[in-house]
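A single structure is presented below for examination.
All protein chains but one are shown in place.
Should a chain be cited, it is by its letter among A and B, assigned in written order, with residues numbered from 1 in that chain.
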Amino acid sequence: MMNDVLLEIKNLRTYFKLHEGILKAIDGVSLAIGRNRVLGIVGESGCGKSVTARSILKLVPAPGKIEGEIWFHGGEKPVNLAALPPTGNAIRDIRGREIAMIFQEPMAAFSPVHTIGDQISEAIQTHQSLPKPEARGRTIEMLKQVGIPIPERRVDNYPHQMSGGMLQRAMIAMALSLRPKLLIADEPTTALDVTIQAQILRLMKRLQAELGMSIIFITHDLGVIANMADDVAVMYLGRVVEYGTVRQIFENPQHPYTQALMQSIPKLGSKGRGRLASIEGTVPVPLDPPRRCGFADRCVHFIPGRCDADVPPLIDTEAGHQVRCILYE
Amino acid sequence: MQNGSKALIEVRGLKKYFPIQEGLLRRVVGHVRAVDDVSFDIPAGKTLGLVGESGCGKTTLGRCIVRAMEPTAGEVILRVNDQEFDLTKLSAKELRAVRPHIQMVFQDPYLSLSPRKTVLNIVGEPLYINKVAEGRALEQRVRDLMDLVGLDVKYLNRYPHAFSGGQRQRIGIARAISLNPELIICDEPVSALDVSVQAQILNLLQDLQREFNLTYLFIAHDLSVVEHISDRVAVMYVGKLIEIGDTEELFQKPRHPYTEALLSAIPRPDLSRPMKEVTLEGEVPSPANPPSGCYFHPRCPYAKDICKHEAPPLVDMGNNHFSACHFAKELDLQGVGE
Partner (left out) sequence: MDATKDSAQKSITGRGTEITAEERYYMASQSQLMWRKFRKHRLALISTVFLIAIYFLAFTYEFWAPYEMQTQHEDYLTAPPMVIRFVDSEGNLRAPFVYGTSNELNMDTFTREYVEDTSQIYPIQFFVRGQEYSFWGLFKSDLHFFGVENSKIFLLGTDGLGRDLLSRVLAGSRISLTIGLVGVFLAFTLGCVLGGISGYFGGATDTVIQRVVEFLISLPTTPLWLALSAAVPPRWSPIQVYFAISIILSIFGWAGLARVVRGKLLELREYDYVISARLAGGTDGYIIFSHLLPGFMSYLIVHLTMAIPGMILAETALSFLGLGIRAPAVSWGTLMQDAQNVRSIAIHPWLLAPGIIVIFVVLFFNFIGDGLRDAADPYKL
């Protein structure tokens, strides 16, 4: 079993000490990502998806503090990323080479004053001692692989000369240019149109199979998750409330939040224009949150004295399927 | 395109060209055809969904209809109280008198409410401007509106920064219905919201429609949302309307290859329906420099020679379903199924 796991997150807590109190962006997340698998993390805005991704690479901004363990089994020996200094050489070697990340906003990932090609070549050269022409050749090769037409010409484009979809491809090319073992994709298609999104999703699937890497795919779109992920973690208010294979999550959602989420989206092809099952209230901000189930306020199965007594434990309901809800105790 | 009965609003040949200027003297060197000869109508109490990819001109169309922008050409005919107005021809003063009939709900709940005003002032502003109510009466009316859209009236004196995105959208809706409008243009009202909150707002919009017999032009890029809320759907591509038809028919039996591609590109939360292998290649062309003939031909899997040279007109396919494709009659296109 251990051999199949590439990254193991144990009891991760990322807190931001703010003027108003302690913001518990991540409050005890444990996850495992298998080799050559795609883990989808799904949840609504503010539930801590991006902070989880950033915590893995120790890219959490200033007042953020990371606690817990993040074991990376990519090298000869397992490394605890959480224990590495955030600006040291050790983590910098892992970033990019072993674990790469792509972001929602491709514009923000590229510097506007250098060409796409220069930026990708430079990323290659900082990790591998390659002469310049070879790095450029490798860049063109990568751009071609992500489906950019006429890569020999595009390589000399500046970011503003490319469309959003093209840039997102270039960013994927940059992330994959070092053949990382793990790719973290934080909402890589949210800013794109459906037809472009479909192209990018297919591309990522193809590359994942070809290169044999693992992907953590973050999104709020259940449709994207169903098409991309092998395993799914549903997050709410800084915690994983349900974890299982795609099949388990989509065919047998168990947590009331997962169930409600599935029911609240309109389904294509279902002509009945009845009311949608909505979830009452809004997603709270985890500022000094009380020790209770985060979903209790909005839950239709709320049991006074039980749900608000403590944080429910993660309960195994079937092999590989875990739910954080007392209904399954 | 006429269907006998008089629609609440009729858009005829609406165009909006933005000049492209260059040089010191701002010489006009071309035009962005953001909206190019669009016509449709919406009967009272119905919802027309308007979909299309980013930059195809949905927002511009919505703003031209309410004349937040001056259209380049075309007519927008509004029929209320047995009167007919062509909005594009009205003077500023006449327009102000008609304005209460058409309101708008905006996409970004953070930019659409003035940060300097309380809920009372935001929701009450249209009433105040049009001298519908004042003082206590105005406050009472605002309380009623807040109640109607599901906001706690004790938040009356709060500023927008105190509210979440969904609640702000409710405030925006309360403001939009304050003058009892006939038509509401909803420009991506749920795009910025969380899925769970999106459902609340969609339900609210439907409830209000039923209660006040509202007519919606519902702009969105999420096709499942559009299918859910619309009676009819119009599809735009690079400023042009390429297909319009009743929701069910359009989703089950699209008559334009672009609509088919759009539908097949949606990732669905359903394991038995994995995403199709063939999807559109290439990108949406720029409206400043569109391709020749049918704008869709460079990406169209069914394109033939004629598509490169001739722009297809919007033709009736029967059943009040229109499509702008040379081969609309021959092609057997796939819908979403089930």
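Assume a residue touches a chain if its C-beta (ideal position, glycine included) is under 8 Å from a C-beta of that chain, and two chains touch if they have at least 3 such contacts.
Because the structure is predicted, anything quoted here is derived from the model rather than measured.
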Looking beyond the chains shown, say which of B:D37, B:E75, B:D108 or B:D207 touches the absent one. B:D108
Filtering A:N227, A:T282 or A:Q322 for touch with the omitted chain leaves A:T282
From the list B:V28, B:I129, B:L271 or B:I306, which touches the chain that is not on show? B:I129
Can you work out which residue in B:K6, B:R96 or B:K308 touches the chain that's missing from view? B:R96
Contact residues on chain B toward the hidden chain run 26, 63, 66, 68, 96-97, 99-100, 102-104, 106-108, 111-116, 118, 125-126, 129-130, 152, 154-155, 157-159, 161-164, 167, 172, 175, 179
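As a working rule, only the chains that are shown with their structure count from here on.
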Residue ranges of chain A in contact with chain B within the complex: 44-45, 163, 165-166, 193-199, 201-202, 220-228, 246-247, 250-251, 260-262, 264-271, 273, 275-280, 282-283, 298
Touching chain A in the complex: which residues of chain B? 53-54, 164-167, 194-200, 202-203, 206, 221, 223-225, 227-229, 247-248, 251-252, 261-271, 274-275, 277, 279-281, 283-284, 335-338
